[in-house]
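After this line comes chain A, so read on.
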Amino acid sequence: MKMTWMTALLVSLGAVMSPLQAQEKPASVGVGVFTFTSGPAAAYGMPGKNAADLMIDQINKDGGIAGVPIKATFVDEGQGTEGVIAEYRRLASNAESQVMIAALSSSNCLALKPAVEQLKVPTVAWNCDAHQLLADGKSNYYFRPSGNTVSEFAAYALYLLQQKPDVKRVAMVNPDYAMGHDAAQIFSAALKAIRPDIEIVADLFPKLGTANFQTEISRLQSARPDVVFSALWGADLTNFVRQASPRGLFSRSQVILALGETVLQQKSLPEGVIVGVLGDGWWMSPDALAKPETKRFVDAYKARFGEYPVFPSMKMASAFSYMTEAYKKAMSDNGGKWPTRDELAKAMSSGKFETLTGTSTIREDNEGVVDQVIGMTVNSSEYDFPVIGNMVRYSGEALTPPQGSDPMQWVKSINADLLASLPKPGSYK
Partner candidate 1 sequence: MSKRPLLEAKDLHISFSGMTAVAGVDLTIHEGEFVAIIGPNGSGKTTFLNLCTGYLKPNKGEVYLDGTPIVAMAPRKIAHHGIARAFQIPQLFLDQTVLDNLLIAMAAKQGIWSWFQNLRTARRRAEAMAMLTMVGLQDEADQFASALPEGKRKLLDIVLALALKPRLILLDEPTSGVSTIERFSLMETLMKALREAKVTALFVEHDMEVVQRYADRVAVWDSGRVLTEGPPAEVFSNEEVLRKVVGV
Partner candidate 2 sequence: MRPFIYLLAALAIVGMAAVPFTAPWLQFVLTLGIANGMVALGVAILLRAGLISIGHAMFFAIGAYCIAFLSRMGINEFAALLVLGVTGSAVAGLIVGAFVVRYRAIFFAMLNLAISMVVYSLIAKMHGVTGGTDGMPLHTPTFFGVLLDKPGFDLALYYFAIVLMLIIGYLVHRYWKSPLGYALSAIESNELRLEYLGVSARSVLLIAYVVSAAISGLGGVIAGSAIGHILPDFGYWTSSAQFVLIAVLGGIGGAAGPFLGAFFLEMLHSASVNITDAWNLITGIALIVVIVFLPSGLYGLFRKRRRSGS
């Protein structure tokens, strides 16, 4: 008896608390943008924030979303998970915030998930690619148009096997946290699925934020690998490259830098390094450069921030175009009325979305299927730093594990036929 009374009370209170929802056009679209503006991860957070600033300006210049301007609130993920969640909840409790673009760090995304589903705010995971995030397929309000780690890292294995079929000894250096371990696991599993004879001669996990890689480099030298794969990023990657190149790592082995695109502009990479953009980037990508809005975005970005956008920028930009398209879709669905959070979520939950770099097809589990572009560094006449050449564009369908399947099982199931069916390096011009 007492219990039921208690339940009734709590449930009713819960009802009272859920924010009101605006049917008529609001004065502005409140968007909460979560990224790192402090701490080591700001190396990726800032390009993301810059892209967001730029996208918002451009969208608002073009009359906003159906005449409603975007009003963004930025939240620093560097303040720690508890603060991030607190801010998310505070923003969500305000009826003006319609959408959240959160977050960069996978651990923050995973920690936010309960709040997202509870507060029912459509939320776009713009850069956290951990396949675990949507694995349960139960998400109704969390969306990821930018694809996940499985396809991203499997793609490198396939590219390598096409480019260097005789590879025998592979060494790996990955940051010592979830993403790094996932990368190592996926990449090596994909390789072994097709070439079980390949030997992993070193599997190193320097701590995230390691500044001195001399020992790792020595270890790699002594292992004499044909190929070195690394998913290091940010300052770690820069340091690794700076310390490794004079010691001849790049000349002795074929190096793969999964997140290497972000350091191209630092002029530190030699030619012939396999790099990619974790998805379909814009570098040298015919599809991307064919889009006038992309060209416009890139030029404006270069003009405003003095450097070219890198993949976090593009993922952030794509998150915004995904959001705006979803709004249009939602309004056409409900007869031009301003959509509620739920209607927007519904619009986001399925369909094909144009992004600055290609298209993203949202599946039942809110996972976006995107192509993977991979290439090698080549010197170029138009740029004073090596850019991506010898490119290939793998179709997302081919590389994304089918919905509901265990991602790692799928990776193990990759076979020579799939490899054969894929376009060859250099085919994407």
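Just so it is clear, a contact is a pair of C-beta atoms (placed from the backbone, for glycine too) under 8 Å apart; a residue touches a chain by one contact, two chains touch by 3 or more; residues count from 1.
Here is how the candidates were picked: all candidates are chains of the complex that A comes from, given by their letters.
The structure displayed is predicted, hence computed values, not measured ones.
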Okay, in this complex, which of 1 or 2 is up against chain A?
2
In the complex formed with candidate 2, which residues of chain A make contact?
3, 6-7, 10-11, 13-14, 16-18, 37-38, 75-76, 78-83, 85-87, 89-94, 106-107, 110-111, 113-115, 117-118, 130, 132, 176-178, 181
